[in-house]
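Every protein chain but one is kept in place in this view of the complex.
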Amino acid sequence: MADLTARFAGLTLRNPFLLASGIWGESGDSLAGAWNAGAGAVVTKSIGTKPRPGYPNPTVETYERWGMLNAMGLPNPGIDEYPREVEVARRAGATVVGSVFGGDAEEFAALAGRLAETGVVAIELNLSCPHAEGFGTEVGSDPRDVEEIVRAVVRRVRLPVIAKLTPNTADPAALAAAAERGGAAAVSAINTLRGLAVDVRLRRPVLAHGLGGLSGPAIKPVGLACVWQIFDTVSIPVVGIGGIGRAEDALEYVMAGARAVEVGTAVAFEGVGIFGRLVRDLGGLLDSLGIARLEDAVGLAHRAPSGTMP
Amino acid sequence: MADLTARFAGLTLRNPFLLASGIWGESGDSLAGAWNAGAGAVVTKSIGTKPRPGYPNPTVETYERWGMLNAMGLPNPGIDEYPREVEVARRAGATVVGSVFGGDAEEFAALAGRLAETGVVAIELNLSCPHAEGFGTEVGSDPRDVEEIVRAVVRRVRLPVIAKLTPNTADPAALAAAAERGGAAAVSAINTLRGLAVDVRLRRPVLAHGLGGLSGPAIKPVGLACVWQIFDTVSIPVVGIGGIGRAEDALEYVMAGARAVEVGTAVAFEGVGIFGRLVRDLGGLLDSLGIARLEDAVGLAHRAPSGTMP
Amino acid sequence: MRTVVAVSERVGETPSTVTLRFPFDPPADPGQFVMVWVPGDDELPMSLSYTDGTSKGVTVKAMGDTSRRIQAIREGDALGIRGPYGKPFDLAPRRILVVGGGSGAAVLAPAAEKARALGASVTVALGATTRRELLFADRFRSMGATVAVATDDGTEGDRGFVTGVAARLVGETPFDAVWTCGPEIMMRKVLDAAAPRGVPVTCAVERHMKCALGMCDACALGPYHVCTDGPVFSGVALAGVPDFGRYHRDPSGRRVPF
Partner (left out) sequence: MRTVVAVSERVGETPSTVTLRFPFDPPADPGQFVMVWVPGDDELPMSLSYTDGTSKGVTVKAMGDTSRRIQAIREGDALGIRGPYGKPFDLAPRRILVVGGGSGAAVLAPAAEKARALGASVTVALGATTRRELLFADRFRSMGATVAVATDDGTEGDRGFVTGVAARLVGETPFDAVWTCGPEIMMRKVLDAAAPRGVPVTCAVERHMKCALGMCDACALGPYHVCTDGPVFSGVALAGVPDFGRYHRDPSGRRVPF
């Protein structure tokens, strides 16, 4: 079977499928569960300085099998409690990427510093949650902020830093370039798209918070476009996120320029067994396409010759 | 049956369902067809200074019934030829909104001026096509550009000017505010979301142009969020666009703040008969909710009381 | 699938408990739950206390703000309902001991009803703070179950915890299964009492829930998600979970002792 090893930012993962942040990532047992199910690595829930309960319910709305809207509101146990969960996951052998969110560069750096001590292999910066006041896109939409935050974190930790970018922007590549300037080892894209659902019978937004973030198959084209544009602009590696539920989806991202991918909503639609299936299916798909190593497919769609048969 | 009249920007439409720009709008006969099928008004294809063939095929990719990606590349017969088509539609009795796209304020103004002479009732400015170099989002992502273009057009024509905004931005409300400052009578939102599809077997983007624009049900939550934020920010009326295929979808937009809506991709999925069905279904839906006039529902979701039963 | 329903019937079961019936088509099995959205307020997981046909129901005990508010709901009021979610009870056992505390009877009653209809014999150990708070005692009796009661204040049946009654019954009578729902510490005790007799126990567990889709991790319980792997768990599964009966997680995901 084709070699699925994913190498980027100094990491070597057994396969390219990471558990995305915010899915199954609040507890160490769940992180371990996703790892045991076959994930190449697991990303923690985004952790903040203090415990946060998140928004009241309803926090999710689903659209058949093609989309999901959520406004969890970054619930998390806080950096004082969370190392315990990382420890549980690491004891199970999991390769863990720590995710943090903060309101400014110093908060990001402090959180990253704390999380770096837990044995995570990299730090992902959530610069992109579309529905948390004072966090996420509010600090991740301006290239200057992105650069400053990344730089502060890079100065603080020895681990590779991955800047997770928002699609709610006119120019995702400019944000990636800012992350690169700041010293990021990689960027990941995308977080959710700002979205809303209204219940016409109840005459109000469905989510208690009103605005939420759209995820799932619906956003795959948007994620692919971001990865495509970022790959054309920066030289640091890209991790693709958004709507991945099949091996084909992952390979689309890889051919658009991603060296690994994260899987979120599909875990809800299919269950955690999806990781094992994705690994098997991607192996089979690469074999059928005559691609020996996943790495050989990175960015392939950018090099498609025009005017000739493949 | 409930009163579906839509009033905004000095217009009075028999119902709130406009044919969206770029769908069925290249020929006058098709505009007439959509009108005859029951549309409240029809928006022309976006017209430019010179004839444009658009991009080579493939120009579209579909995702089951929930999405479509296109990169037509703004094909249009050019402003010299197009008045003939408006004339055909008007002879059939259609209420026609003219759409134009340009590279700068002067080109927009000149085009609007020409189209205004054809008997259209309003001018929609395409400030938002996500895949045409030098046009669309490239001139519609910066509030200063939006304000300048709108102002130039408003100075040139006596008709109401509708600024059609992009969702590919960190802050749609800021673009709407710019349009309002420039003198727009209304804004419409959203145009398509930048997207990409890769064919993993052919190892290349599906669309000949590479990047395209995502439309259909998948983008409804994003369109609703934009309308919601815009309604909270400006006082000019909003026309909602994106993923509308059912009466419920339209009412979601209205409750989020829209005074009318445009229907695009659903025309491809269901056929032009959709206009008649939407009108019937919306009437029935309002009746069942005890809402006598569609106008009464505008922005209703912003006023939902919390902590009480509806 | 979320739908908005109008409450068709409101029944006061006990001073602190009401049942709300509403039209809801999707088929459901006893043990499954729905997310009940009280518009303007919160959305809470509630077991279906009536699972058959198109008129479903939930039975809600006044606890905090939202469940209190639910008490005030009138017939005709609108609720958002999504589900049903989760794994139901296995209805195969023939001799069943049902142990319910507090609002736990809400999920046990329809399960016992279905098991009875399939020919099982059902014994119920029912606990409450006081006589008037005994939930579904009549419903259990009218399905032909034997009902033994414990109240904290001794106003009916044994004075004290229902776990005492349950332990006695397990000792006296051979059962194929014990089903229990109630405070987690109670369920842990039921587990401990049944284990030495080798009677398999099934617990309906409650955890803070948000998505109900096995995604957000709010309901994590050891390696399980209560919303998708439960809420109905075998005692064997729970025996391997140190947190069961000891810690739950608050909405921020912090572990909090019971």
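Should a chain be cited, it is by its letter among A, B and C, assigned in written order, with residues numbered from 1 in that chain.
We take it that a residue touches a chain if its C-beta (ideal position, glycine included) is under 8 Å from a C-beta of that chain, and two chains touch if they have at least 3 such contacts.
Predicted, not measured: the structure shown is a model, and the values here were computed from it.
If you put the hidden chain back, the residue from B:77, B:167 or B:221 that touches it is B:77. If you put the hidden chain back, the residue from B:132, B:177, B:190 or B:267 that touches it is B:267. Set against the missing chain, the residues B:5, B:49 or B:62 yield one that touches it, B:62. Summary of contacts with the chain left out: across B:54, B:113, B:183 or B:276, the touching residue is B:54. Residue B:45 is the one among B:45, B:90 or B:114 that touches the chain missing from this view. Against the chain not shown here, chain B presents residues 22-27, 29-30, 32-33, 45, 51-54, 56-62, 70, 72, 75-78, 81, 199, 201-202, 204, 206, 208, 264-265, 267-268, 271-272.
FYI, only the chains that are shown with their structure count from here on.
Among the remaining chains, B is positioned farthest from chain C, on the basis of C-alpha centroids. Taking the mean of each chain's C-alpha atoms, the chain whose centre lies closest to the overall C-alpha mean is A. Measuring from the averaged C-alpha position of chain B to that of chain C gives a distance of 50 Å.
The mean-CA centres of chain A and chain B are about 32 angstrom from one another, to the nearest whole unit. Chain centres here are Cα means. That of chain A falls 37 Å from that of chain C. Counting partners per residue, chain B has 304, 310 as the residues that reach two or more other chains. The residues of chain C that reach two or more other chains are 39-41, 78, listed in rising order.
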